[in-house]
Every structure is written in structure tokens, then in C-alpha cells.
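With one protein chain held back, the other chains of the complex are shown just where they sit.
Now for chain A:
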């Protein structure tokens, strides 16, 4: 509530201060006003986050949280969001043997970035390359899904083709305008903590809200489709529809995480924490929670090491995540060795008792 009330004046001052920021959504009229409002709310949220980080700095004295380094505050916020949404979506992907779709979509996201940079250079569109990346990756996601619906299987060949096409398109577009564009490409390929702008942090917050909201609403259906597609279809769930939702959400996660992870390493966040959680969890809900915890651990440790060690964050985060995964595998082996010793007695099938028990429950 508070956020909405405060938003209007913030937007007003913002528009006066820097109109170029508001070009994030090149829309006009009422739609543009709504976009401005949303963007204002997000920037206000960002201010609150800075404030929170300042307090953490005063309490802990951690140099990387120094209020002079706003970019670090933003990078940590983006990292925390990625640490939630990547394993959240990744859990559903990994258990459908779709671990590589993240990689394919990241590379088409790179093509999207190239399209954005190209359009900005040629017709001075002024949109964030991440926005064009979201659009292109989502179109590619839908394309992969439709192919699989027609051919009746996700196959690694079509995935590989989409992956290479995306990357080829990206490099071609960038080389077309080599003079002006070569500058910023490393940032998209490998990710960069220091280049997370307020604008791209705002885009990420929107993606985060959409992804977490969608999964929260459709968790039952997504779980059923992931575990047993046929039974889900029999029970009246539109499997194709939820598959489409899933790949679109994947495209959003991948582009969101690209900012700090980079195109090449982004898929690791979808897969590695989930693989670790699978080793140590018994239930599905437990595996969701554990995978988010592992991902957050990897992100925070990775960002810390990257800051103090002066290395690329994406690589360190993935290395930490893999380290955690190895520990989880060891822990999982230990767990199952222990659990193997006790086995409960299996009850008998109550052929005659079922009627009585069902009736008793009906009362």
C-alpha cells in the first residue's frame, strides 16, 4: 500500500530529473503512464534496499557494502533474486530432463541483446538490451516448445540448433556494427557486478515478481506435469499450456540472471543447485527450499569472493555452486547408507476395509 502512495511523487521527480531513464518502455499514452508508475515503484523499492544495505554495512563493517558502492548493493539484490528464481524454475526443468534448455535460451538471449544494441545504434531506440533479450528469448522458448509439440519430443538436436542459431545471430549482428558495439559485449557474455544499472535492476524485479507469482499460483499443475505428464493430462490439466508457461518463465530467468552470470554460465544456476538439492532431499517441497538455500549460498559467497579477489563473479558463483554440489553428493550418500538399514513393514492392501474407511471419512 505504502509503495503505491509514495510512487506518484517519486515518478514525478524522476521524470523531471532524467527522462531518458523512462524510455525503458517505449510506450505512449495510458500504457506509458502505467509503465512509468511501475518503474517509479521499483526505483523506490531500490532506494529502500540501499537503505537496508547501509544498515548492514554499519553493523558488519563489510567493505563491499560501503554506501559509496551502490552498484554492489544492486548486484547483491539481483544475485538474491536470481538465487530464488533460478532454482525454483530449474527444479521443474531438471526433473523433466530439460537441463539444457536454459543454455539454449541463454544463447538466444544473447541474440536478443545483440538485437537491442543494434537497434539502439541504428535507429537510436534507447531500450535496455535486456528488454530485447527477454522478448527474443521468450519467442525462442515458445518456438522450441511448439517444435516439441509437433514432433512429440524434446530432442537435443533441435535444442542444439536453436542454441547455435541464437549465438550465430548475436555474433553476426554485433560484427555488423563492430565499431560502436564491440565495447559492451563482454559484459553480456560473462556478466558483470559493476554494470548492474538501476534500470536493469528494475527489469529484474519485474521478472522476479512475474516468475515467483506464476509458480506460486500454478505449483500444483507444474508439479503434476513435471512428475507424470500422462496422468496430468488425464486429470484434465492442459499439459501443452503449462509447458509453454514453463519455457517462457525459463526465458525470463535466464535473461534476468544473465546480468551477473553472463550468457555462458547462466544455465548453471538453473541446474547445479537443483542437482545438489536432489541428492539430499526426500520430498519435492524440501528439494525446492534446499535448492534455493544452496543457490543463495553460492551467490553470496561468489559475489564476496569476486569482490575481494577481483575476479569475475559469474565464474566464482558457479565454482562455489559446484563445490556445494559435491558436498551434497557426499552427504546424500551418507544419508542413504544410514537410511538403508531401517525399512518399515509394508501394510497389506485392505481390499474389504476400503469401503468402510471411505464411508467413515465421508461423514
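Heads up, the rule we're going with is that a residue touches a chain if its C-beta (ideal position, glycine included) is under 8 Å from a C-beta of that chain, and two chains touch if they have at least 3 such contacts; residues count from 1.
Keep this in mind: contacts and distances are computed from a predicted model.
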item: Undisplayed chain, where the name is taken from the UniProt record, one of "HPr family phosphocarrier protein", "Ferredoxin--nitrite reductase", "Cobalt transport protein CbiM" or "Cobalamin import ATP-binding protein BtuD"; value: "Cobalamin import ATP-binding protein BtuD"
item: Contact residue for the chain not shown (choose from A:58, A:241 or A:284); value: A:284
item: Hidden-chain contact residue, picked from the options A:233, A:293 or A:329; value: A:233
item: Absent chain, residues of chain A that touch it; value: 95, 217-218, 220-221, 223-224, 226-228, 230-237, 277-278, 281-287, 336, 339, 344-355, 357-358, 361-362
